[in-house]
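Here it is, the structure, as C-alpha cells.
For this depiction, one protein chain was excluded, whereas all remaining protein chains were kept in their positions.
What follows is subunit A.
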Amino acid sequence: MKPKLILGILAIVLFTSLLMYNFGNSISTYVNFEQAENRATSHVVGTWDDSRDYGFSRDTMQFSFYMKDEDGNVRRVVYPRPKPNNFEQATQLVVVGEMRNSVFHANEMLMKCPSKYNDGSELLNAQES
C-alpha cells in the first residue's frame, strides 16, 4: 500500500506541475497599445473609436478601424478578414496580434456580446425615435 501511495502522490504532483507549467506558458497578460509596441503577441482590450474612418478595403483586403485602449491610447488596427458580425454593436473589443509602427495587426478579434448589454444611452435613442 505504502509504495503505491507514494507513487500515486508523485504522479499527481508531476501531472499538476506539468499542467500548471504548460498553462502558465499558454496565457499572457492584457496590455495597452504602448506596451504592445515591444512585444511579439499582445492582447489589447479597448473600444472602437467611431469618430474616425473604418471599413473594409478591397485593395488591401483588410478591415481597419481605430481602437482606443483602456488607457486612452488610440491606434489604427488592421485585420485581414472581413468586418465581423456585431462589430459596431460590441461594447468592448479584444484584439490579439502584433504592433508594428503604431499599427496593430490583429490576427484575432473578440467582441463582447452586446445583446445582453444595454445602458441608459440607448434608451434615450429609443425615446427619440
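Here is the rule we use: contacts are C-beta pairs under 8 Å (C-beta built on N, C-alpha and C of every residue); 3 or more make two chains touch, one makes a residue touch a chain; residues count from 1.
By definition in this document, contacts and distances are computed from a predicted model.
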item	value
Protein name, per the UniProt record, of whichever chain is missing from view ("Cytochrome c-type biogenesis protein CcmF", "DNA modification/repair radical SAM protein", "Response regulator transcription factor" or "YbjQ family protein")	"Cytochrome c-type biogenesis protein CcmF"
Subunit A, residues in touch with the chain not shown (by the definition above)	15, 19-20, 22-24, 26-30, 43, 45, 55-56, 58, 61, 80-83, 85-89, 92, 94, 96, 100-101, 103, 105, 107, 110-118, 120, 122-127, 129
